Structures are given as structure tokens and as C-alpha cells.
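Just one protein chain is left out here, and the rest sit where they should.
So that you can tell them apart, the chains are marked A, B and C in the order they are listed, and the count of residues begins at 1 in each.
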Amino acid sequence: MAEKEKFLKEMGAKVGKIIDRPGRLYFEVANDDLRDVARYLFRTQGCRLSTATALETYHGLEVIYHFSHDATGQYFCPRVVLTDKANPRMNSLAPMIKGAEWIEREMAELLGIVFEGHPRPEPLLTKEHPRGLRQPLRLRRTP
Amino acid sequence: MTGRLLFQILLFPGLLFTAGLGLVVGWVDRKVSARFQFRAGPPFFQVFNDIAKLLGKETLLVRDGVRWLFIAAPLAALGTLALAATIVGAALFLGEGVGGDLIVVMYLLMLYALLVALGGSAAGNVFASLGAGREIKLLLADELAFLLVCLVPVIQSGYRLRLTDILAYQSEQGATIGSFSGALAFIVGLLAVQAKMALPPFHIAEAETELAGGPFIEYSGPLLAFWKVSQVMMFAVFPFLLILLFWGGVPRSAGEVIGLALKYLLVVVLLVIIKNTNPRVRLDTALGFFWKWAAPAAFVAVVLAVLGV
Amino acid sequence: MSRTVIPIGPFHPLLEEAEYFRLTVDGETVTDVDLDIGYMHRGHEFISERKTFTQSIYLVERICGICSTSHPLACVHALEDVGGIEIPPRAAYIRTMVGELERIHSHLLWLGLAGHFIGYDTLWMWAWRYREPVLELFEAVSGNRNHYGMMRVGGVARDVSPDVIPRFLKILDEIEVKMEMVAKAAADDPVLRSRLKGVGVLSREAAVDYCAVGPTARASGVATDVRKDEPNDAYGLVDFKSIVLPNGDVYDKLVVRVLETFESVKIVRQCLEKLRTTPGPIRNDVKEIPAGEGIGRYEAPRGEVFHYIRTDGSNRPVRHKVRAPSYMNIPTCAASCKGIALADALITLAAVDPCYCCTERAVDIVDRRHKPLKLDLLELSRRKTELLRREIHG
Partner (left out) sequence: MGWYNKRLAKSLWVFHVSASPCNNCDIEILDLLTPRYDVERFGIKLVGSVRHADVLLVSGVINQKVAPKIRRLYAQAPRPVFVVGVGTCPTSGCTFKDSYNTVERREDVIPIDLYIPGCPPKPEAMLEGIMKLVGVLRG
């Protein structure tokens, strides 16, 4: 697990609360640091972006990116916590990683998170919903 | 005389005979293809049932297209093929020169391809017009080779264009295919016919999985039935034309009739075999194939024919 | 020539599923590709949060009919990752065997469909003919041709009895011989080769940029294979190669899949041998899943399936994120389709083996006049399943 130590040494200053489990490293990252961390993981360490998960907790919205280091099977999961539930905004990774375009569009659509700097911010899946579906995965969901 | 001509065009060897034969051969095509693919294949009356069913379906006309052309194209195409079949058939079966010579037949067959393209472009559908464009481009590809191929028997028979003359020459001097130039031209002709009939690997215009039927995508009901009949009629016209040009002789005894039938079946089965062992080629591959290989080969055959080889 | 927009879909014979590609073409050359998805979106993640964990496994099975082992497997991996649950070795071999059988049937399916798409129906029929015995094996193991319902948290649902193994091995040998024939017919056919070689190239850089997975990435020289990277289940215990080819064209994608099929046969054979000598239970009882989060993944026939599950100690997930391989692979079409001929673009779109259902995870009424058929096909079918079972289970 040399990759993990190397990452924590280089990026330790930008990493918040860490949950370390075998093969998985979950850590909190501030919105402003996300791009630096992601660039390090994607470009320097050669990780692949598996996907991203957004979910709503009692404290706010969480967006978790899942970076996989394929050679060692190690997962790096930077977690951005957005406390403003009414108007969640965060930086987009899509300009850097093309593979993030769809998933960010989907998260914006299903949970209402605004990704700043996204090249194509339009709904992906339910554009033509007749009743104007809004953010079905939020807890106050009224589909 | 006109009564007889009408009989020939409508019944034998024109529309009815060719369509009937086409229905049977259409079944042979599907059955042999199925056997190739380890399947049982459709029952004997399948193509007939298909056509009968289509005749009873609703006809939907296009909203954005040119309606009269949309309706006229399949009817004209059917008529064109019936005429071509009459001329070829009358020469081959009856030994009569009806209506015209080889040039007329070639023009009629070219007209058919044009009508397919016209019908497609009248439909006002993206796929149909794309298919129509491809049909024309494919015509450009195979027409040259086909023309040169047809020249070979003409040259061998001493520059005679009448089908009956070509047949008569072959009855005296032996079939064109017996000579080297004739055999070469026959092989190229087989491939050109494959393209003219839009069979795989040259079903570029209709490409089921690309263009969803191409020019025919918007046709339904009886109009589609006319196209389908035309398509199976080609199974009668083209093989007979090839046999006439290269393997001819008017059948005079029962044995010769059976021989003709066997020759015909052989050509059809060859076409079906080529159809089932090749993937669809790209349009530019087809163009390249016909211009770089088929047409030069046919040209060599023409030169050889002039030299008398 | 003028620019035309060609709509591929939503209903187009190239796609078994409704999907919408907007191809902008200049004459016959594709200049731009735009995708509009969402015709398959059924809201799996939404439904899953309303189901218990056991129900979720059956739900994710219905994400996609072709990867109907991969999704449940990734789902149980995620739950096992949350709870730190071990599975018995016998269960590991059964899981791997079922997963690899699925890879065989899926790759043969793609090979056939690829043939169909380029107008080579004979190849289609051949590939699908030899796919049937694989489905028969599934029917014998699980009782259904697809949607097997084999996975449980902590193990598998059904055992493979030891006395059926020789018969399985025999069927496997037969399949391998037939597959070699089909593979030869496909990979060595000069016309097919000229049709696919150098077509729709996805460069290594683009594959990395789009985060492509599975055969699509491996054909572009990116060595990503969950079976090697994170050898869960029995993948660490069997011997196999991960196929990586450099060119990234459609032909390489075909060859990767064909070679992988043979590797899968090898794996299944090893698993069957091991199942002979590995007795034991087929699942550990799992009483509860603790609060926490877990990632489960599995190398589906199309690439990495990714499941993320957040739990709170109850018997339902708080969040269940599903990411299917095609979700990453389909956007690569935008890179590989630009500037090539329309006829090539369509096979290139199909070459990533797109599975839109995955991507978006998202009583008969016959009137009285109907005469009963002489053969009741349903009854015959039931009898066939019974027969297969009895034959195989002795």
C-alpha cells in the first residue's frame, strides 16, 4: 500500500477526516481543494475515475468521487460535504476528466447539485418528464 | 400481334411467370440461407403468404414526401422488370426477338435502380434518402463492370446486339462461357449481378441494421408488396440474362428444358452462397472493388474477346 | 455535400434498446456524435433505497439481463465490504464459475450481434447456436436461462452437486471446440478483417480520459481488469490471463472478446475441478449489516461494475449507487466515431458492447375461440428443464 502512504504524504495537508479500511481510503476534502486532489490522483498517480456518488445526509449533501488505482486495487474516495442544502454548489471535475461528464450531469439532475464549470450542464436522463420531475433522490422527494 | 405481345408481357414470359418463379426462388433463397445457418427455414408458400398479407394491409402515405412519385415508383419498377423479363424470356424460351435488343434490357435494368432511388427520395425520410443516394452510387460502381461484361458475348458473336442472334451464335459455336474471356466475364458478371440485386455483401442501400430498409423504409401495405415482388422478380431476370449471354441455347427438347432449369438453379445457388458467406461491405470498398478489380477484369475479358481467345 | 443529422433511434434495428444517437454527417462522413439517453431509466437507485438488502440483490439483477450475475455479485461484494464478511471457499468457486459462464455467453452474444450489424447473419446464427449450451448449463444450475438468482450475502443460493461435474466438463469441452470454429470463422475471414481493421480507433489517451473500462479499454492498451486488480472470490486462486491489445480498433475489440472467452472456459474448468475437492457450506449466515459504507466491484463482460452502498445499521441501504460499465464506455463513441464513414460508425457504436439498460439503471388474454395447440410448448419447456436437471444431477 505504498500508493496510499505516498498520497497522504503529498496531499496530507488538503485531506480532512480519514476513514481507512482495507483497500479503501475515504477522506474529506474541501471544495476548493478537490481539483488539486483529483489532478494528483488522476494525472500523477494514474488513477481511473470509477464514478461518483451523491447522497443526502442529515447534515447536508455529500459527493464522493471514487478513484481506483488499478495496479494495486486501492480505492481513493475524496468526499466533499456541502452543508447548504437549499443551494448546493461545487466545482466540476468534468473539464479535467471527460469520464466525469455524465455522472455530474446525473447528480445535478437527481439531487440538484450545481457543478460550476461543467461544460454541458443539462439533465441527462429525465429531461422530458411530463410532470417536471425534480431531484427524485432528495429526502424531501415528491415524485 | 398486339394480343400476343400483351400475353407475353403479362403472362408468359413476362409479369406472371417471372413473379411466380420469383416467389418460388425467393423461397429457395430463404431456405438455402436458413440451411446455411443451421435453421429449418420457412415453409414453401412463405413468400406468397408475405405478399398476400402485404396486399391486404393499410397503405400509409408519407406526409413530407412527394406523394405521386412515392406511389408511382413501385408500380413503374414492377413494369420495368416485367418488360425486361419479357425481352429476355422471349429470346431464351421462345427464340423470338420481342421489343428490343440487349441495349434495351440494360437500360430497363438501370431504370429499375433509378426508380428505387426515386421512390426512396420521394419518401422524405433521412434513411430513405441516404439509401437512395447509396443506390445511385452503387449503380455507378457496378454499371461499368456490368456493361463490359455484357460486351463480351456481343463481341464473340460478331458484334450482334440482338439477343436471339447471340443465342443462335452460341448454339452453333458453343457457349460463351466455354472460352476463357467468356468464363472471366461470367465470374465478374456474377458479382455485378450480386450488386445489382442488392444482395449481401452489396446490400448497402437497404442495410437493415444501418438504414432500416433504406429506400423502402416508409413503404407499407400493397406498395411494399410491389417492391417485394420486384425484388424476387430480379431473381428470375438476372440469372436468366446471365445464362442467355454466357450459357445459352434455346431449349428445344425436354432434356434441354431440364438442363436450363439446372443451370438456372446453379446460378441462383451461387448467388445465395456468396450472399451468406460475406459481411456487408462499405460503400467505398464496393466502389474500389468494382473500379479497381471488377471493371479492369471485365476489360481484360473484352480485349481477349476481341483477340478471339 | 450538405450536412445532415442522422437520428439513430430511439427505435432503430441497430439497437435492441431504445436509444438516441444524433450523428451529424457530411456526405457519408461522421463529423459529430451526440447522445441522448434516458429511454431506459427506471430509477433503480430510488427503488433500491426502499428495499431490504436481500430484495436489493434481486432488484439489481434486473438492471440488465445480460449481466445478470455481475450486478448482484458487485452488490453482495459491497455489502460484504461494509460488514467485513468472509465467504466459504466453495461459494467462492461457485460464484466465479457462474460469473465466467456469463462472460462466455455474453461475448458470444456480442460476436453474433456484431455479425448481424455488419450484415453477416450467418455469423450471428452460428455464434448464437453455440451459445445455447451455455444457457443450458445455467438452466441446470439455477433453473432459469437468465436472471439466475444465485447470489446471497455471505455465499451463494444453490450448490453444484459433485456428481454433475464430469458432465459439465464434457459440455464445456464441446463448447470450446465449437467456439474455436466460430472464432476462426470470425477472426480469420479476410473480408471481415478488412471491414473491421483500423475502424473506429479509440486511442489509449482517449480511453484513459474517458475512464473506459473492460474490453473497450483493454483493446486500447489500458490494462484494467478487476479480476486481476482486486482478486476477490476465487480469482486469486485460478490461473488465467488478462488480454490486452494495443490498437483500439473494432477488430481488436473483437479479438479481445474472443480470446477472453477461451480464458473463461479455462477458469470454469479450474473451478469445476476445485469444486470436486472443496467440500463445505455454500454460505455463511449473515444476521445484520452494520452501519458504514462499502464498495463492491466485479469485472462484468463489458467491464467494471461498481456498487457503493451506505448503510445505517437497519436492513435497508441509505444510498445504493450503481455504475455499470457501459456508462463509462458509451461516451467513448464520441472520440472513436469522429471523422469515419457512416457505415463504420454504426459498428463502432456497437463495438463497445453498449448496454443501455445498465447505463440508465436506471396471464394471457386469448378469446374462447382459440384452439389449443397439439403441443403445449410451456409444458414441454418445463419438462425440458426437469430433464436437464435430472440428467445432470444423476
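In the analysis below, contacts are C-beta pairs under 8 Å (C-beta built on N, C-alpha and C of every residue); 3 or more make two chains touch, one makes a residue touch a chain.
Given the structure is predicted, the values throughout are model-derived calculations rather than measurements.
Q: Out of all the chains shown, which come into contact with the hidden one?
A: A, B, C
Q: Among B:Ala34, B:Leu94, B:Ala183 or B:Val300, choose the residue that contacts the chain missing from this document, as touch is defined above.
A: Here the residue in touch with the unshown chain is B:Ala34.
Q: Give the residue, chosen from B:Phe12, B:Tyr219 or B:Phe246, that touches the chain omitted from the document.
A: Once the missing chain is taken into account, the touching residue is B:Tyr219.
Q: Return the single residue from B:Pro43, B:Gly158 or B:Gly174 that touches the missing chain.
A: The single option touching the absent chain is B:Pro43.
Q: Under the stated touch rule, tell me which residues of chain C contact the chain that is not displayed.
A: Within chain C, the residues touching the omitted chain are 10-13, 15-18, 38-44, 46-47, 50, 58-59, 62-66, 68, 109, 112-113, 124-125, 128-129, 132, 145-147, 355-358, 360, 362-367, 369-373, 376-378, 380-381, 384.
Q: What chain A residues would touch the chain not displayed?
A: 125-130, 133, 136, 141, 143
Q: What does the interface between chain B and the hidden chain look like in terms of residue numbers?
A: 30, 34, 37-43, 45-46, 49-50, 52-53, 56-60, 208-209, 212-213, 216-221, 224
By our rule, only the chains that are shown with their structure count from here on.
Q: Chain A to chain B: how many Å between their CA centres?
A: Distance between chain centres, rounded to whole Å: 61 Å.
Q: Using CA atom averages as chain centres, what separation in Å is found between chain B and chain C?
A: Between these chains, centre-to-centre, one finds 43 Å.
Q: Enumerate the contact residues on chain C facing chain A in the complex.
A: Residue positions touching the partner: 37-38, 41, 43, 45-46, 81, 208-213, 223-224, 229-230, 293-295, 297, 304, 306, 308, 310, 318-319, 321, 323, 327-328, 331, 360, 362.
Q: Any idea which chain A residues touch chain C in the complex?
A: Counting only chain A, the residues touching chain C are 19, 21, 23-24, 26, 48-51, 53, 55, 57, 64, 66, 68, 70-73, 75, 77, 97-103, 110, 124-128, 136-137, 141, 143.
Q: Please give the residue numbers of chain B that touch chain C in the complex, ascending.
A: Residues of chain B touching chain C: 33, 36-39, 126-127, 130, 200-201, 203-204, 207-210, 212, 276-285.
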